[in-house]
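Below is one structure, written out as structure tokens, with a few remarks after it.
Apart from one protein chain that is not included, each protein chain of the complex appears where it belongs.
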Amino acid sequence: MSASVLYDAPGPKARVRNRIYAVAGTVAIVALLAVSVLRLSDKGHLDPAMWDIFNYAGIRQNIADALLATLKAFGLAAVGSLVLGVALAVARLSDKAPVRVLATGFIELFRSIPLLITIYAVWVAFLTDYSLWALAIGLSIYNGCVQAEVLRAGVNAVPKGQREAAYALGMTKTQVMTTVLMPQAVRAMLPTIISQLVVTLKDTSLGFVILYPELLYSARLIASNTQVNGQYPYVSTIVVFGAIYIALCLALSALATWIEKRGRRAKTGIAVPDAAAKEIVLIADAGQALGNNTGGPDGPGITKN
Amino acid sequence: MNVLLDHFPEFRDGFIGTVSITAVSSVIALVLGVLVAGFRVSPVPPLRFFGTLWVNLLRNTPLTLLFLVSFFVVPEIFFPGMSPFVLGALALGFYTSAFVAEAVRSGISTVPLGQAEAARSLGMTFSQTLRMIVLPQATRTVLPPLSSIFIALTKNSAIAGAFSVTELFGWTTLMSEQGYAIGPIFVWVAAAYLVVTFSISGIFRVLERRMEVAR
Partner (left out) sequence: MKLRKTAAVAVAVLALTATACGGKEGSAGDKPAVKPGDSSAPQLPKYIVATDVSLDSPTFKKAKERGKLIIGSKADQPYLGFEDQATKERSGFDVEIAKMIAAELGFTEDKIEWKTVDSKLRETAISTGQVDYYVGTYTINDKRKAQVGFAGPYYKAGADLLVRKDETAITGPETLKGKKVCSITGSTPLQEIKKPEYGAQTTELAKYSDCVQQLLTKQVDAVTTDDSILKGYAAANAGKLKVVGKPFTEEPYGIGMNKDDKVLRTKINDTLEKYVKDGTYKKIYEATLGLSGSAYVAPPAVNRY
């Protein structure tokens, strides 16, 4: 841990103090949890019957359908955002000023507008009957802009000499971009790209606003259409669906970590300067995956020397 | 028929709503985030574990789900009767605190190794080292990422609009349901968000300049 430089190996006094803190902290957290659990169980939310609803085939079928719907929207949005991302990145790096300006404007505009509003506008304006496509397109536009910035940074990080060498070999601009720059940019930025995909996956939950039957929409329907002991099972439904989301996101993040580790072992490709990569990720989305981008789970920094 | 002129009071309310929920949840996120970052680097294992759990849990949950939690689970446990604004600000603040914590933590690790060592050799404790040596310096590196985090927070506040908080997304749906074309609505709302996000990055740029040290 990078933290270890911040304090000495604890001596006898410090150890006692740490132990006291540890106990106090644990007690505080456990007490908070206990109060929550107690209150919830007081109100009947932890009654076995509340959770039993997930043992019914019909409800499970519902969850499976919703999971599929979420993954479908995510799949479309992932492909869409990557394609759009590559296109916008290339356009922004173009030699032609109008193309460059247009791409920059597009990226800046849609990155500064809440995704929810983009999705809603696409839905109302064009695709009221096709909420899947409205959701996928809205997600693609926003995340495509972010991916474009990620890729652009990746392209810029390729050493200048490579580009010059490629031109010297007589390659055309397109060839240089597709065979020299892009592959390396994608490779270098893969962890960041996947982190952004995690964000995309989470954002599919915005589909409930445009009535797309994804996981969260179905969660709300289950919670509102089932009564247990005269109460609506909001708490159990939220916990179950929360677990599904967290599991999905962690699985995708795990993929990012794995790819990153593999990349590091191979020792090929270009190294992206830590600071640059961090900045991009932050621009990408509120620092999603700050911890698991460059430098691995321990974070970049002083422990490496 | 101009949407903005016809419904300017609502638009103004929405704009103020967006700004105020952003401000309130920024404060919550900042306080919690710094605290959790402190937990994550602290010498006390349970606190470290709690910090890691906090960050991983919140970062991997859709914000919409957090809103559901804060509207339907939290009132069952603590203080029933909180207003939607407070509940929304809590959800946004908690979500963003995980990102703030990560930014602060990586800021802490950019402070040169020797500084912490020097502080320790002067006999400073962990909290003294953090408070007097590391955090003030980390602030400088943390500012740019924090700026992006707060811009993201501004945009995320739109989700609060679907949960009874008066803000710009609420205005968008209201106007669209009253039959106005979505194009102009979208343009005006976009402009309003641009104003907010530009102000945030402006404020941070000023802060950065003031914190700059001649090296």
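All chains are identified by letter, namely A and B, in their written order; residue positions are counted from 1 within each chain.
The criterion applied here is as follows: contacts are C-beta pairs under 8 Å (C-beta built on N, C-alpha and C of every residue); 3 or more make two chains touch, one makes a residue touch a chain.
This one's a predicted model, so the numbers in the text were calculated from it and none came from an experiment.
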Ask   = Wait, the hidden chain, what does it touch out of the ones we have here?
value = A, B
Task = Sort through B:Ser20, B:Thr173 or B:Ser201 and give me the one touching the missing partner chain.
result = B:Thr173
Remark   = Missing-chain contact among A:Tyr7, A:Phe110 or A:Tyr234 belongs to A:Tyr234
Footprint left on subunit A by the chain that the document does not show = 49, 52-53, 55-64, 67, 128-129, 208-209, 211, 220-234, 243-244, 246-248, 250-251, 253-254, 257, 297
Ask   = Where does subunit B touch the missing chain, residue by residue?
value = 56, 71-72, 75-76, 80-81, 84, 162-164, 170, 173-174, 177
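As a convention for this text, only the chains that are shown with their structure count from here on.
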Key: Complex contacts: residues of subunit A adjacent to subunit B   = 1-3, 5-8, 10, 14, 18, 21-22, 25-26, 29, 35-36, 39-40, 43, 45, 109, 112-117, 120-121, 124-125, 198, 202-206, 208-209, 216, 219-220, 223, 234-235, 238, 241-242, 245-246, 249-250, 253, 278-279, 282-283, 285-291, 299-303, 305
Task = Provide the residue numbers of subunit B that touch subunit A in the complex, in ascending order.
result = 40-48, 50, 55-57, 59-65, 68-69, 72-73, 76-78, 96, 99-100, 102-103, 105-106, 108-113, 116-117, 120, 125-126, 129-130, 134, 144-145, 148-149, 151-153, 155-159, 161-162, 168-169, 172-173, 176, 182-183, 185-186, 189-190, 193-194, 197
